[in-house]
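The complex appears here minus one protein chain, its other protein chains still in place.
Presenting chain A:
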Amino acid sequence: MIQVFFQFDFLRYSLYTGLMIGFLAPFLGVFLVVRRLSLIADALSHITLTGIAFSLLLGRFYPLFAGLNPLYMGMAFSVTGALFIERLRNVYKYYKELAIPIILSAGIGIGVVFISLADGFTNDLFHYLFGSVVTITRTDFQMIGVISAVVVVLIVLFYKEWFFLSFDEDQAVISGIPKKALHFIFIVMVALVIAASMRIVGILLVSALMTLPVASAMRWAKSFKQTFLYAVIFGEVSVVLGLVLALHFDIASGGTIVMLNVIILLISLLLTRKRM
């Protein structure tokens, strides 16, 4: 079944992109989950939708923008949203989680306005919402490749600092770790990965790929390092199998990927008896 992915260029791109996403999303997801920020992925994916919708709208009225990959605008919005979230978390010091519904609803609200103006729900939009195996282009693939490379380098460089900050922020600051800069880099990274994942899993389901594999991994892992290992394995398995199934049965790939993640989670819950 998987051979078919190597017969067509566009399928090869989606497989490779899927492999990168299957690594990046759960990996960053581990940090998000242990910092109790898993909902940020939701907020950022919805603001990405606003960006996509804006790009589609521009393309409709200004032919100049029609050729522009909506991913760029999605990324720009996602990163801006990330910065707003950090800002709001400082403004509402004692209600930090409030930043998430604010950005999430703003994202959807404005997104829907743009979509309506751009004349409704096209097929294109459906792919962005739920992912697709067949719409990945060469430029998508290249852009996501660059993002992956940057993120991997950053993770290698700052793994220990992010680990410390997630576990115990005060202690990390005392030992001289630059908290603000690292949180900033991290959230921008998350925003980029969310925008990058959208082609494969879709805006509405990106956060699932960041959190479900982690939820399963935490049932098995005995250490922080192992949590990453399991999360990435579950992420990759679900993405690759999900793409194959999506192609075979002609379903949106986001759906199959999330379904597989739910199955992995259920199995993990059944086979492990750990209390979190």
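What we mean here is this: contacts are C-beta pairs under 8 Å (C-beta built on N, C-alpha and C of every residue); 3 or more make two chains touch, one makes a residue touch a chain; residues count from 1.
As a convention for this text, contacts and distances are computed from a predicted model.
*Asks:* UniProt names the one chain left off this complex as which of "Succinate dehydrogenase / fumarate reductase iron-sulfur subunit", "Molybdopterin-dependent oxidoreductase", "Metal ABC transporter ATP-binding protein" or "CbbQ/NirQ/NorQ/GpvN family protein"?
*Replies:* When "Succinate dehydrogenase / fumarate reductase iron-sulfur subunit", "Molybdopterin-dependent oxidoreductase", "Metal ABC transporter ATP-binding protein" or "CbbQ/NirQ/NorQ/GpvN family protein" are compared with UniProt, the left-out chain turns out to be "Metal ABC transporter ATP-binding protein".
*Asks:* Where the complex has a chain not shown, which of A:16, A:164 or A:184 is the residue touching it?
*Replies:* A:164
*Asks:* Using the definition of touch stated at the top, determine which of A:76, A:177, A:237 or A:259 touches the missing chain.
*Replies:* Of the listed residues, the one touching the omitted chain is A:177.
*Asks:* Residues of chain A in contact with the chain that isn't shown?
*Replies:* Touching the chain left out of view, chain A contributes residues 34, 36, 157-158, 160-161, 163-164, 166-168, 170-178, 218, 221-227, 276.
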